[in-house]
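Some chains have been omitted; the remaining ones sit where they do in the full complex.
Which chain is which? They are A and B, in the order written, and residues in each are numbered from 1.
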Amino acid sequence: MYQLGIVRRNIPRADRAAVDRLAQFGSATVHEAMGRVGLMKPYLRPIYPGAHVAGTAVTVLLHPGDNWMMHVAAEQIQPGDVVVAACTADSDDGFFGDLLATSFRARGAKGLVIDGGVRDVKDLTEMDFPVFSRAISAKGTIKATLGSVNISVVCAGAVVNPGDVVIADADGVVVVPAARAQQTADAAAAREANETAKRARLAAGVLGLDMYDMRDTLAKAGLKYID
Amino acid sequence: MYQLGIVRRNIPRADRAAVDRLAQFGSATVHEAMGRVGLMKPYLRPIYPGAHVAGTAVTVLLHPGDNWMMHVAAEQIQPGDVVVAACTADSDDGFFGDLLATSFRARGAKGLVIDGGVRDVKDLTEMDFPVFSRAISAKGTIKATLGSVNISVVCAGAVVNPGDVVIADADGVVVVPAARAQQTADAAAAREANETAKRARLAAGVLGLDMYDMRDTLAKAGLKYID
């Protein structure tokens, strides 16, 4: 249950080195490395091709059509953070634009993940300020109601705690709990090493059926070949 | 982040007396009593008119098209529980039908809230087994992959911890953390008492503009009347 009207100032952040290691992997790899959990819903999309970001979460809870808390959040940003904004109800309004991006960047933010809309996407693209949003909309917002900053939020279906690692790219947005950053980076590295070898074999024409030894299992499941 | 393959057997449940008190209020009243938080997304709808339920949550994490964990959950149900089923990705398949409802009821379950589809709705209606779901679909599911039972889940956008109070009716589904059940019931009762008086005045023709003293604030905000 959300607590409203709260700003947590001192949050533990995931280990910087682990974040840097995780930043080398794509969201799909990290999602697999976590055991296929931690993914936000796929309706969150990058606002420009090639947008990608990795960092520690500063969380914001917004109300529909109200971006007041974004300004409160700005003050809590530290270099390397990614702002993660949730909303108490679905809203496609433009909660964020180039002025807030300028402010967030000045504070050291690396990007934004928002379960809402954004605007000024041409400017954001030129700034190369990566944003992952549910919508793009010129619709402005008001500043009337208290949400919270740095509480645990549900953003696009995933729980995000302040300080968690957020990895976002063209495939989606994945959240790694701060306490699991290191081991997830290890698992991702192992998975990627493994995939490199597999990729080479597949490129050489080896079939997944053989590489993964699937033929017997498929036959036992009853698969029939017809000529 | 979801832990997979876990069943928690002994969960603390919200105080029964507090649940019974909360059961007397509608979801809208309880949502307001919590300070307008705790609500699941409005795409969850009752499968028949008049369906309503209040109880303590037994949570289930499902995978799309796979209802294996529903059977695991059945064993963890105690009288007065409501099963709350989340899914790792959006799926409208029919995870639940009259056989599972029979089993759940035999264990004492009062209803189901599921971020997925259900089937056998004619039977469920005749049983008066209340279900709140995102879809109705005859599509069957498999039993192949481990989820979890009685972990913290995100269901239709709201965090549900095992043992939390769930109130569902025609207006939606609201979650009250177990630790706040008593005080939320108090706030709901106060709110409802307050509303009864207001309802009488409004029915007598008093305007909200006057009853809530809005005229000055509206004028200050710049509202203009034109004849």
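Note that in this section a contact is a pair of C-beta atoms (placed from the backbone, for glycine too) under 8 Å apart; a residue touches a chain by one contact, two chains touch by 3 or more.
Computed from a predicted model, the values in this text were never measured in an experiment.
For this complex of identical protein chains, the structure file gives a whole-complex count of 6 copies, while the figure shows 2.
As a working rule, only the chains that are shown with their structure count from here on.
To fit its Cα atoms onto chain B, chain A must turn through 180 degrees, a value rounded to the nearest 5.
Chain A and chain B, compared by their mean Cα positions, are separated by 28 Å.
Within the complex formed with chain B, the residues of chain A that make contact are 1-2, 4, 34-39, 41, 88, 90, 152, 154, 157-159, 175-177, 180.
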